[in-house]
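Working notes, structure below.
With one protein chain held back, the other chains of the complex are shown just where they sit.
To keep things simple, chains are lettered A and B as they appear, and every chain counts its residues starting from 1.
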Amino acid sequence: MADFIFWVIWALIVASAALVAFGNNLIHSVFALMGTFLGVAGIYIFLNADFLAVTQIVVYVGGILVLLVFGIMLTNQISTAQISQSSVQKGLGLVVVLGVAAIILTAVLPHDWVGSTLPMEFTDTVTGIGNLLFTDYLILFEIASVLLLGALIGAATLARKEL
Amino acid sequence: MIKLALFILFLPLFSFVFQIFSFRRFEEKKGEWVSVGIQFVTLILSLVMLGMMLSKSDPNFSLELHQSWLDLGLFKIDLGVYIDNITVIMLVVVAIISSLVHLYSTAYMAGDVRYSRYFGFLGIFTFSMNGIVLANSLFMIYIFWELVGLSSYLLIGHWWEKDSAANAGKKAFITNRIGDIGMFTGMLIIATVLGTFNFQAIAERIHDGVWAANAGMLFGGIEPHKLLTIAGVLVFMGAVGKSAQFPLHVWLPDAMEGPTPVSALIHAATMVAAGVYLTVRIFPFLTADAMATIAFIGGFTAIYAATIAITQNDIKKVLAYSTVSQLGYMVMALGTGAYVAGFFHLVTHAMFKGALFLASGSVIHAMHHSLHHLNDHETDPQDMRNMGGLRTKMPITFGVFMVTTAAISGIPLFSGFLSKDAILAGTWTYAAIVHDGWLAHLHLAWILPVFGFGAAAITAFYMFRLIFMTFYGEAKQPQIFKHIKESPKVMTIPLIVLAILSMFFMFTLPSVNPISDHGWFTTVVQSPESAVTTGPAFDLEHFEHGMHKAHVPAMVTSIFVAGLGILLSVLVYLLNKISAEKLAAKLGALYRGSYNKWYMDEFYINGIIRPFLKGCNAVGRFDLDYYDHYLINGWGRNTKRTSKGVGMADDLIVDGAVNFAGIIFQWLGWTLKFIQTGKIQNYLRFVLIGAALLYVVNVF
Partner (left out) sequence: MDHLSSYLVLSAILFSLGLYTVITRRNAVAILMGVELILNAANINFVAFSKFVTHNLDGHLMSVFIIMLAAAEAAVALAIVLNLYNDRGHINVDEANALKQ
């Protein structure tokens, strides 16, 4: 059963990501992106990353996606829900991307990863992440807070009418 | 009981929130009754707690509730409330004074521009004071410690249009900060060695030898006992700041710029007692040396401030220095090991000093109204030289003043007599039997009773001077005197209540022996055992035995010196047998020193702040004149010369090469221009193709 669900999620991610990449309607793309985000959250659960799954939903779906929708609304004259979009140089892009994908897969798959058959079971990652965040990663954590503050101020300044 | 305590803690916060968020709407309407009502509810709740505690009458009663606040795996910080008999008594004291001051303020502050803001700040002050009282750990006490500092700052600066009030607020805040640095350092030392801030846990772990085992290793081989002394004295530094002990006492007299009810609540009865309360809490882990330091600072402050109070003419300044002096008494008592006496004096002092301040507020209020009536904005309503003869006009205020002055002077039948007597007996015993601590080693322990009895005599003298100058004699300004009226009932009722609470039987029930402090108070409050095991600790049993012996001789002496002070005051200020001016002239330098507060403010400004600024200026000038001039600019000049030479070489050789390269790249640019589209995505494609090519080349 779990296996089946896993492959369903797997397929959902691939399908929705493909819609993001190839779709002709921007709004459809955004909603497909939501599918991808939720699917990735599901993958996190299969990877025992409970904290990350929740963060994924809260930040990506709740935050970034809403930002993107706002971005679309603010930059298009919306008369219908049909906001079309186009792509350029599809052929060249496809060739390049397929090349890169082939390289990644040939590089990654044949490698014999240590312990790849012995998955570790985490029961609860929140405690561990919390401890690491306030011990080993404390400086990174503080820098991240400064960065977020900078992004906040920067975004607010940039988005003002008179720059 | 814990639930009650939490209600008492948070209700005043609600009052603050209410006043702050609704002050526009309630400016004219009676928004203040919400705050007053809340205070009386907390008063009732704390009286209920007192009743529950007294029905138990167990000296070892304690309750604790704590909640993990910050858990870093290796290090945990808990917040929580700790309730024992001392906590309950303090809660009642804070609730009584706070509710009476709220009531009093409705009349005293009527028509003030920032009326509801004032009540809001009183609310947050009461909240934070209750927080200090209920705190179960040094960390939590520190949080609320800063909060009372903040509310004190806000309330001193209530009339911030006056420069002196704004400056006094800043002075109070900054002076306190100096003490708090010490307190914080001490807290960190304790937490580093023991891994906890909790009072109970600290005492337990010190007792179990954790301190002795860890201290040396963590702090570079220092002797554990010495480190404990240092930690104790550092934490006590917080109390030096907050309880206005020498040398950080300078802010308290200036803090009298705030409204008088605030002075009564914060700067006489409760907040300044927080330092003493902190010392009470850390008492179990003070070493003999730390206690000697505390006793000496307290004793010196007691007599030092008393000598200043003699010559002040501002009625509130006299009371302010008297507060500093009385706080010195409490600190000295704790330092000598007279734990019960010190805390007892805290409670009695809160009552009679609160009453004294409110009564002086009543006088100032009357003066102020009279001056307002005369359209006189020049005369100082707080200057005692403008008063005199007020006893006929303000009988209730006068009566309260008499009772509370008797209490502070240590006259039998009043509460101050009992607590002061216990403190003096404590110093007496300390001088006689204690062998540990540096005071005893230097054979200086006798200095404490000298400080104590000296300050007692001087206190009696200046307090009666205040009474005689304000209420007796002829009116010095007849036209002002004509319009003086007794204050309204909401102001006099709190005065009467506090005066009743300054009677001896309030603290000795169920026994009514006017010369013994044996009663409910001494039943529920008893010295904790010293937890210090690293070296010589205080021998409490021996000490208390000595206290019993010293009780009677100390009492007789204290009545004698108080009588002496009163007698001198009567001779000088009531009967005019000795002229005050002649006495002042005869004492010359001593008089001037006292009048100018022994030049402590001048010392700080000229001795510390100015030289510091001068040093900054000198360093700045050094930077500008020498560092910049020779090092930076000189370096610049040299570089310029060198670069000229290099430049010439450049022109000939390097430029030639560069120009040649330039020509090449110009040609390259011509040929490669067509792939530069300016479109980011194009570039990205090229990058990816390049990366793919590199990989392919690498692999095959």
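One rule holds in what follows: contacts are C-beta pairs under 8 Å (C-beta built on N, C-alpha and C of every residue); 3 or more make two chains touch, one makes a residue touch a chain.
Not measured: the values here are computed from a predicted model.
J.: I need the residue numbers on chain A that touch the omitted chain, in ascending order.
T.: These residues touch the chain not displayed: 2-3, 6-7, 10, 13-14, 17-18, 20-21, 26, 29-30, 33, 36-37, 40, 43-44, 46-49, 51-52, 55-56, 59-60, 63-64, 67-68, 70-72, 74-75, 85-90, 93-94, 96-98, 100-101, 104-105, 108-109, 113-120, 122, 125, 128-129, 132-133, 137, 140, 144, 147-148, 150-152, 154-159, 161, 163.
J.: With the missing chain put back, which residues of chain B would touch it? List them for me.
T.: Within chain B, the residues that touch the unshown chain are 676-681, 684-685, 688.
Operating definition for what follows: only the chains that are shown with their structure count from here on.
J.: Report the inter-centroid distance (CA atoms only) between chain A and chain B in whole Å.
T.: Spacing between the chain centres: roughly 54 Å.
J.: Across the complex, what residues on chain A touch chain B?
T.: So the residues of chain A touching chain B come out as 88-89, 92-93, 96-97, 99-100, 103, 107, 131, 134-135.
J.: Under the touch definition given earlier, write down the residues of chain B that touch chain A in their complex.
T.: 72-74, 681, 685, 688-689, 691-692, 695
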